[in-house]
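All protein chains of the complex are present and in place, except for one that has been dropped.
This part shows chain A:
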Amino acid sequence: MATGTADTTIGAARAASPTTQRVQATLARRRAAETRFRLIGLSAVILGIGLVALLFASILSRGLPAFWQATLTLEVYIDPEIVDVSPAPDAAAFDSQAAYEEAFLGWQTELARTNWGRVLRNALLAYLPPEAAESGRAVEGLIASNERFELRALIQEDPGLIGETITFQGLADANIDVWVKGNIDRSLPDDRLPLTSDQRAWVEILLEQGVLTQEFASSLLFNVDSRSSPASAGLAGAFVGSLFMMLIVIVLSVPIGVAAAIYLEEFAPRNRFTDLIEVNINNLAAVPSIVFGLLGAAVFINWFRLPLSAPLVGGLVLTLMTLPTVIIATRSTLRAIPPSIRQAAIGLGASRVQTVAHHVLPLAVPGILTGAIIGVAQALGETAPLLLIGMSAFVAQVPASPMDASTALPVQIYLWQGNELRNFFEARTSAAIIVLLALLLSLNTIAIILRKRFEKRW
């Protein structure tokens, strides 16, 4: 009975308030809309995370194996019969520096003429059945061709090793690596396999003896690109090239961009002219990057006569590309800083510059950093404009300065992706992507750390 009365009271109240009734009628619909929106948002996030995870998984699974590479650990006898060179010249024995240098050059030439391939072949033969000696070329083909020069460099460093037996670690040929990793279909007919049947048999023997192992491929990180010896192709040149460009982009685009943003946001009067600048900056951010490449080729190379393929030019082009990003990010950060802070400073008699320098900028640093890092990260991953200024050239040297010819990480990825030794370079391309991503991630980490440091929210 008591509940009955309560019900009637509520019912009466409802009847008395048509507003309540109407609102209640809409409630279910509103709640449904809210649930729907939340679900859509959640699924978008899950989809995004899923795709990123898939991307990372596929790159890691393909690229990580490339960091371990088929390597031969050989006992190499530096046969004085083959390495038949005069003793290394001693600087003390010469009257002048010039004379010594000449003698040293002669000695180097002698070393270069030496058949190092035969030294390595003999070392390999020690592990192989005697009949292998008959097909010497095939035996030599087991080891990456670059290793001859490594051995030579070793002996040049320490000529005392001639006549000794040393333990030498060298990369196996790229095809061996692919074969060992099982990335070649073994059921293919003989003439389509990159390795002869002898070589395949020898590989098994070397594997059994523990001479052929998978070792960490430091060459991938510390070698430059190589065509003659794909197994020892590395990223060092591209990495340093990218680093130079990154430095140039940071050094140029951050100060210029921040200064431009501060001027536009804090000092410039609002008029047609500044409106025009604003529109242009926004448009510039939307210009396809390849257009900046064309501009760079026309202005920096044809006009200013800067060298082709140089990180300096690449850095300048990427700076042009990054500037709008930095300016836009900085401006929106400045706009988000409460005007009351500026009023307080100006009310105390601070000049505009003082107001900005003492109060606005310190608060804006975290946002500016974020914008700058996003811009630099974008620039770091850019390929198209670099192709147009000649940074896709094959460069077998680590650039010593931003004026030297060089390539960049993303361009190196592009070049390797197109290499005819597909089986081998597929993994290496992914490995290069991993290095690029690692660089970007560390850049982001630095940004976050800096941000946390400056973000002293009071």
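The working rule: contacts are C-beta pairs under 8 Å (C-beta built on N, C-alpha and C of every residue); 3 or more make two chains touch, one makes a residue touch a chain; residues count from 1.
Note that in this section contacts and distances are computed from a predicted model.
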item: Undepicted complex member, UniProt protein name, chosen from "Phosphate import ATP-binding protein PstB", "Acyl carrier protein", "Protocatechuate 3,4-dioxygenase subunit beta" or "Cytochrome P450"; value: "Phosphate import ATP-binding protein PstB"
item: Selected from A:Ile341, A:Leu421 or A:Leu440 as touching the chain missing from the view; value: A:Ile341
item: Candidates A:Arg31, A:Arg227, A:Arg335 or A:His358 - the one touching the absent chain; value: A:His358
item: Chain A residues touching the omitted chain (full complex); value: 269-270, 338, 340-351, 354, 358-359, 363, 456-458
